[in-house]
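Below: one structure in structure tokens.
As you look at this complex, bear in mind that one protein chain is not there, while each of the others sits in place.
Letters A and B name the chains as they come in the text, with residue numbers starting at 1 for each one.
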Amino acid sequence: MNPLLREIRQSPLLWLLVFVPAVFITARIKHEAHTLLFVLSVLAIVPLAALLSHATESVAAKTGDAAGGLLNATLGNLTELVIAFTALSAGQIMLVKASIAGAIVTNTLFMLGTSFLLGGLKHHVQEFNRVSARLQSGLLFLATIALLVPSATSTADPASAPFTQTLSAGLAVLLIVAYGLGMLFSLKTHPALFAGAGHGDDGEPPWPIGLAVASLAGVTVLVALVSEIFVESVQKAAESFGMTPAFVGFIVVSLVGGAAEMGSAVSGARKNRLDLSVGIALGSASQIALFVAPALVLMSYFIGPMPMNLQFWPGAVVMMMIATLTAVFVTNSGRSAWFVGVLLLMVYMVFAMTLYLMPPGASK
Amino acid sequence: MNPLLREIRQSPLLWLLVFVPAVFITARIKHEAHTLLFVLSVLAIVPLAALLSHATESVAAKTGDAAGGLLNATLGNLTELVIAFTALSAGQIMLVKASIAGAIVTNTLFMLGTSFLLGGLKHHVQEFNRVSARLQSGLLFLATIALLVPSATSTADPASAPFTQTLSAGLAVLLIVAYGLGMLFSLKTHPALFAGAGHGDDGEPPWPIGLAVASLAGVTVLVALVSEIFVESVQKAAESFGMTPAFVGFIVVSLVGGAAEMGSAVSGARKNRLDLSVGIALGSASQIALFVAPALVLMSYFIGPMPMNLQFWPGAVVMMMIATLTAVFVTNSGRSAWFVGVLLLMVYMVFAMTLYLMPPGASK
Partner (left out) sequence: MNPLLREIRQSPLLWLLVFVPAVFITARIKHEAHTLLFVLSVLAIVPLAALLSHATESVAAKTGDAAGGLLNATLGNLTELVIAFTALSAGQIMLVKASIAGAIVTNTLFMLGTSFLLGGLKHHVQEFNRVSARLQSGLLFLATIALLVPSATSTADPASAPFTQTLSAGLAVLLIVAYGLGMLFSLKTHPALFAGAGHGDDGEPPWPIGLAVASLAGVTVLVALVSEIFVESVQKAAESFGMTPAFVGFIVVSLVGGAAEMGSAVSGARKNRLDLSVGIALGSASQIALFVAPALVLMSYFIGPMPMNLQFWPGAVVMMMIATLTAVFVTNSGRSAWFVGVLLLMVYMVFAMTLYLMPPGASK
């Protein structure tokens, strides 16, 4: 366990791992301290997500290019998947949906915007691979359309519920197929178009394969256990902070789930490796839309009290659509400066402000 | 009639012409066999549309560049126009509207997507004339906006019906003017920008002018007669296949009406002449939006039981808008690979699946 310990000692972020036992102990002895449990679980998930991310990359590095890319693409959002899975088993479908929509919006606007802003403050004008950015935003655009259709066509009429459910299952299958074909395209048939857009190769040496696989398994279990406490406490804690449920699902859960990737994306941008940042931000968003969301729909038939559909609150659909269009628009030129980041962050703040002020019950 | 017969013998598609007499005979003797009549009329329309297309091109080839381009642009969607005209005279305004919206969506997503996919499977990366693609998608964008406005502004309030009707007639005139100016631009003042984007020059020798004009007239009459049987049988046949009326109008009618052009577009893509494919797909879509749809609105004052307006079912407006935005987005770079085709086809399948599953009565 030498490299793991060495990494923990070197990286201040991983000192937060001390909150992992803390949250378990607190959950045992002070089961009702929702606010405390919420804060502790957030502090515990962030370093676990960072470890998970490094473990995935280490396994991917050992298994060769194509298989590694596949693994990276599938497990890259493992934290989000585990949190959403936990919420789904607890029957909190509204929270799952809000966190899916929120993760897409947060990755596209906040993660990309922060990267462009902080990268641009250091470098005058930055360039990135347009072709790769276009594929990612194309996939994202497709996914947003698929997520828009059930909301646009289903009516208030309860008779349309079975239609919405069947449609959602069908769309979930379509999205996963599109996701698979997208990987085939970027990893197998046209990898040259994506040169320079590697996912997460941030210069740290990979771990030995045994350690990596063991960490992957062990940390996933830990994330799942902490997520359970997080999901239980988040709503009540949010109320005591005066946040609306929509704000919690959209903003808080997304920021917690994406904290590890956020770090890699921003660090890439500061090193003038904007391809990395754009790849992480848009790749992560399209992965959630095309893989995590449909996987949750299909899983919901087996776990949880009732199947989940893809019908979102209309406001969430509008926000996802705008986030995607904004991403298409800003990545179109392949160049960036700090103000592009400001534009993205402003759109994000418009959304966050709306969700924060919105009367509870409006986001149905 | 030598060249016509030679062409029929060489082209397997034209063997389908045998279904033309078949459908007339069946209509006489088994008037109630809706499903059979539907299948036969589809099989008869496809080769007639191919003949019509070749006859139009032959006449165009003889009449010189500008006049020929004008003719091609006006008669290129004669099949769609005749089918819609027949439905209009039969008072089936819902079917006319669904087929207009469906033709725009089908040409933009399915025809373009199939061309990109099948062309891309043969050629690694394909290029096409961006300027021409932009003009076409610009025109299409304008038309979609004009088609969106009556639906967005008219309310459920029946008092707004006269407003919607007047507005639709005014918009129809505007669209036809825009279409005319677009032709002036591409054929007269700026033809150089469109080099390489010829419509339908697929290497076959044109027919002599007499034969071409006679075929044009004769085949149009045949298409009109078969369309009558098609329009009568399509709804009942669809029910027996378990299809919703929305699916029939949007998907089935559009695929039948556009089958001939579909063939030319895909064959162009396989020969790495993607300009041709993009020109046919987007040109055809914008022609339907800017010429066929407004012409039908204006004609509806003279034929049919009541005038037709441009107010569409909101779902159809959303689909047209998304199809247009997708076309703008994918043609922006002037390059294509197989996965771009997959993206377009996926969006089309999302729509088709939605229409197929939709409870009847929802598409009002």
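FYI, a contact is a pair of C-beta atoms (placed from the backbone, for glycine too) under 8 Å apart; a residue touches a chain by one contact, two chains touch by 3 or more.
Not measured: the values here are computed from a predicted model.
Within the full complex, the residue among B:Gly76, B:Gly102, B:Gly120 or B:Gly182 touching the omitted chain is B:Gly182. The residue from B:Phe141, B:Trp207, B:Trp313 or B:Phe339 that touches the chain not shown here is B:Phe141. Chain B residues in contact with the hidden partner, per the touch definition given at the top, are 130, 134-135, 138-139, 141-142, 145-146, 148-150, 152-153, 155, 159-160, 163, 166-167, 170-171, 174, 177-178, 181-182, 185, 189-190, 193, 328, 332. Where chain A meets the omitted chain, the residues involved are 124-125, 314-315, 318, 322, 326, 329-330, 332-333, 337-340, 342-343, 346-347, 349-351, 353-354, 357-359, 362.
Following the convention adopted for this analysis, only the chains that are shown with their structure count from here on.
A rotation of 120 degrees, rounded to the nearest 5, superposes the Cα atoms of chain A on chain B.
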